[in-house]
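Below: one structure in structure tokens.
Yeah, one chain of the complex is gone here, protein chain that is, but the others are all in their spots.
Should a chain be cited, it is by its letter among A and B, assigned in written order, with residues numbered from 1 in that chain.
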């Protein structure tokens, strides 16, 4: 499969169980009706990265970098984030992180992307980020994802 | 890859190490000689779901939802289950769970499937389930899987 476009999405939700909260957060993010295949975490040169929901056929096998967190502790603050660093030629690195707030999680992910570029000797052309935070009511989940599609 | 048929299988086994117990449980389930690629957990509309062992070429890359549990505590009861909810058009959701008995694990998975259908506004046409339980002798493993194949 040739990946041509990558979509950054985020979601959050409550659910009856941690797995349902995760499922509901995926639905909220617009990627709940596909089969996510977890991958680590490189953007192919020439691919385009956008913030927004992809239009995926139901049940498709979809490569995806994602960070997720669930909690059944009422009141707990949960957050996850992805940062995507892009080089001049479109090559990119995705880093995932978590924290108590979206801001905190995103800041950590951005730092990680900077290191990933530094060790590769690459110059950052731009950084995209996506994050989700939620204060748990009974059982909640957050997800931030980078979906590989065409 | 176009997925046309999904197979529900379960297995259990003892092994010399937790990883061997898992490997042996996969062999018991009939899926020990392939490369499982873990996916989350949607049945494409139009695909057929059956309970039974698929005929897979050795070493094939096989998308699969699975729940697994291993334990090296003699006497411990371990169980895992999958439930698959199917809608009128064949679209389905797979949920995985664990517990001490197959019955307990399956009941949890069925509840999760019901919620997954409810939040999607879908009507359940049927539910399939598969579970495995085992009382550990020295080091044991259980697996329940939904294998995506053609």
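The rule we apply is simple: contacts are C-beta pairs under 8 Å (C-beta built on N, C-alpha and C of every residue); 3 or more make two chains touch, one makes a residue touch a chain.
Everything quoted here is computed from the prediction, not taken from an experiment.
**Student:** Return the single residue from B:9, B:34, B:47 or B:142 that touches the missing chain.
**Tutor:** B:34
**Student:** Tell me which residue among A:81, A:95, A:128 or A:145 touches the hidden chain in the full complex.
**Tutor:** Of the candidates A:81, A:95, A:128 or A:145, A:95 is in touch with the missing chain.
**Student:** Can you name the residues of chain B that touch the chain not displayed here?
**Tutor:** 15-17, 19-20, 23-24, 26-27, 32-38, 57-61
**Student:** In the full complex, which bits of chain A touch the chain not displayed? Write them out.
**Tutor:** Given the touch definition above, chain A has residues 1, 3, 37-45, 47, 63, 91, 93, 95-97, 108, 111-112, 115-116, 119-120, 148 touching the missing chain.
Just so it is clear, only the chains that are shown with their structure count from here on.
**Student:** So what's the Cα centroid distance for chain A and chain B, whole Å?
**Tutor:** Their C-alpha centroids are separated by 26 Å.
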